[in-house]
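Just one protein chain is left out here, and the rest sit where they should.
Which chain is which? They are A, B and C, in the order written, and residues in each are numbered from 1.
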Amino acid sequence: MRIGVLTAGGDCPGLNAVIRSVVHRAVTNYGDEVIGFEDGYAGLLDGRYRPLDLNAVSGILARGGTILGSSRLERDRFAAACDNAKELVEKSGFDALIPIGGEGTLTAARMLSDAGVPVVGVPKTIDNDISSTDRTFGFDTAVGVATEAMDRLKTTAESHQRVMVVEVMGRHAGWIALESGMAGGAHGICLPERPFDPADLVKMVEERFARGKNKEARPVILGHVQRGGTPTAYDRVLATRFGWHAVEAVHRGDFGNMTALRGTDVRMVPLAEAVTRLKTVPEDRMREAESVF
Amino acid sequence: MRIGVLTAGGDCPGLNAVIRSVVHRAVTNYGDEVIGFEDGYAGLLDGRYRPLDLNAVSGILARGGTILGSSRLERDRFAAACDNAKELVEKSGFDALIPIGGEGTLTAARMLSDAGVPVVGVPKTIDNDISSTDRTFGFDTAVGVATEAMDRLKTTAESHQRVMVVEVMGRHAGWIALESGMAGGAHGICLPERPFDPADLVKMVEERFARGKNKEARPVILGHVQRGGTPTAYDRVLATRFGWHAVEAVHRGDFGNMTALRGTDVRMVPLAEAVTRLKTVPEDRMREAESVF
Amino acid sequence: MRIGVLTAGGDCPGLNAVIRSVVHRAVTNYGDEVIGFEDGYAGLLDGRYRPLDLNAVSGILARGGTILGSSRLERDRFAAACDNAKELVEKSGFDALIPIGGEGTLTAARMLSDAGVPVVGVPKTIDNDISSTDRTFGFDTAVGVATEAMDRLKTTAESHQRVMVVEVMGRHAGWIALESGMAGGAHGICLPERPFDPADLVKMVEERFARGKNKEARPVILGHVQRGGTPTAYDRVLATRFGWHAVEAVHRGDFGNMTALRGTDVRMVPLAEAVTRLKTVPEDRMREAESVF
Partner (left out) sequence: MRIGVLTAGGDCPGLNAVIRSVVHRAVTNYGDEVIGFEDGYAGLLDGRYRPLDLNAVSGILARGGTILGSSRLERDRFAAACDNAKELVEKSGFDALIPIGGEGTLTAARMLSDAGVPVVGVPKTIDNDISSTDRTFGFDTAVGVATEAMDRLKTTAESHQRVMVVEVMGRHAGWIALESGMAGGAHGICLPERPFDPADLVKMVEERFARGKNKEARPVILGHVQRGGTPTAYDRVLATRFGWHAVEAVHRGDFGNMTALRGTDVRMVPLAEAVTRLKTVPEDRMREAESVF
């Protein structure tokens, strides 16, 4: 078989691990040919791809970024191409496509699937906000980076009586804030799921001040540091398993689905199901953290 | 209420995070009194304990080891004490006991429970070999440490044509070997679950040599480096959740059980169930790794 | 002898390592008594201190912050106290004082010394801007933290065609920017030593864009993450050596000086010399970096 793979959307530690795993499983076990589309769906639309053999993926398991590049979806052009899906497939001559990406990428994958393209999706987001999978790769690394920063800030906060405010990623779902806040021992965690009055934050900070902290809050903006660089072991294992199972699904003819972690197992779930709603932090997880306010 | 907590068995990153979480939840939410038995069950038998308030657990979330100390179980003495469980409870005057430990500790916890002591267990093992919980805290840290070592070895192996052999923990269950091997990109993984002829290992190493590697295999023994030091964010979150749920179970009167991760939820499962069989690496997980031989 | 120690000014990885080293050397080798003034010079003025024995410094070598606390200098009150230095010394009854701190702290140390107080200074600044010592502890950690962030950003920048801008510490001296920029492979480094027109920065960024980068520069503000948390091995060793030599100087009666790294040796240099001018990045170090503009 000839399997196409692409990565789309923002950066996420583990992308290369998925690509490598797809190539390893497909080439070594099935003798497949794997091609990598460049710069996400743009490469698919343009027919820009390169062959991916074992050499091409050597040494990339622990590397951040994506060797295939990525780009945002050009929606109109993509929709037009879907209308002519058969031609799209013939242009690059692949038997199955494995798009790796977040909500937008998987929605596009579903459009392709509906248009008749044999697709197996792999979900990707550092925000962990894709429903129907327990966790996504990249999230553990993001939480780890944010926690490490908090570890460093804590000793200063304690010794020098300062309040530290750390901004982490997750605009729509507060998973990174929740878990790094718990792991870093935050005194207060603000989540997008629980709209708060900035006055409440000020009040909480003032209460801490009243316990002896100086009135100088120091902001830290981690930004893209959370989504780049080498993935944690957890993310590498999950990404590798996703890639492996995606190839298995291809060879079973199990299309229109995406890989998902359920408990300790990787299962296939319908792409349709994956993208219908955002997985936000539920009330009971907030209660466990205690410091969400 | 007056809640006793103890840690028993070998070291495991996250023990302090559980202790801290128990104290935080019990003291802040319920106004409980928490006492910490010293050196595991030995402290329980001797009535050696100290009060644990918020101050006592300040700054321990990210610290390895256990502030309570630990020791091996003196089986005979312990069995004798179980025969007189009521006295044991009265000596220290607790209403519930939260033992944190591995298979031996949980077996002992079950004996106490059977003898009428109100017990809520928290499973602990870096080996991840306790059935009925998807994962245990400490395991992620151990895998992370082993993976980091392999990352370092890989560049040398590649540039200097050497074969590296890394010994990791997990005598009875190969989870650390499996996941760190996958995360580190090992060419071959030996697991206790799949007995192998040393000759096979030699053969595999020779095959690698034949591909250009020098005939000088370098051994690395990580030993206790895997089970000490600061826990990963993942382990801190899981440990914190276990501690939180253990206190909730105490206040529900939900005794004789232990905390367990099932998918994304923490549930209570019977202590009896937890310790009946070792969770080993199943065949399908080995297949995903491809390099198990 | 009775030796007083204090930490003043902003946080800096290695402060605890100095304190520990002072106590170890003084207590173990000389049988001294060591007292730690709380919150910097404030504790000295108020006579607030606590005894520091071997137990008090156990386990702090690798910990960020300072167990003694710190505070800014109240200049007027301090000057007044210097006028009555004899009384100041008698209040706490010490034979020598070891203040650990940056430029302000060392200037104050010199005032104390001029007023007749037996002082041995230990220089501290993550900015590395104290002349007369080759390096200061804390600097290596700050550079390491900034470099790690850049490592993470690089893979994203490369795969996703983005320009990343990282703000690091060092308002008056660009050592952290210089060395983390070199270590992180920055394409351009802005230093306070070389005033630049913001238009030049825009131009340089645009030139990178012209080579294919998207026009979306992502800012990262590391802030206090650089000055907290566990020190690198380098900083621990340097801090330990400084503490050791400070005690030796005390016992030689070598006052009015501070410890300094010169090549591979720790030497004593006059406090006067240390604080007269800021050590900025010289032209030839900029040339080595090539990317300073």
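Everything below uses one rule, namely that contacts are C-beta pairs under 8 Å (C-beta built on N, C-alpha and C of every residue); 3 or more make two chains touch, one makes a residue touch a chain.
Remember, it's a predicted structure, so these values are computed and weren't measured experimentally.
Within the entire complex, contacts from the absent chain reach the displayed chains B, C. Here one chain is not drawn; of B:36, B:64 or B:256, the residue touching it is B:64. Only one of C:54, C:79, C:202 or C:233 touches the absent chain when the whole complex is considered: C:233. The chain omitted from view is touched by exactly one of C:62, C:115 or C:205, namely C:62. When the missing chain is restored to the complex, the residue among C:77, C:262 or C:277 that touches it is C:262.
For subunit B, the residues touching the chain absent from view are 10-11, 15, 63-67, 69-70, 145, 149, 151-162, 164, 218-230. The omitted chain makes contact with subunit C at the following residues, 24-25, 28-29, 59, 61-62, 134-135, 140, 143-144, 146-147, 151, 154, 158, 179-180, 182-185, 230, 232-234, 236-237, 240-241, 244-245, 262-264, 266, 288, 290.
Basically, only the chains that are shown with their structure count from here on.
With chains reduced to the mean position of their C-alpha atoms, the one farthest from subunit B is C.
Annotation: the subunit A:subunit C pair of sequence copies touches via predominantly the same residues, more than half of the used numbers being shared. Separating the centre of subunit A from that of subunit B, both taken as means of CA atoms, is a distance of 28 Å. Residue positions of subunit A touching 2 or more other chains: 151, 154, 158, 230.
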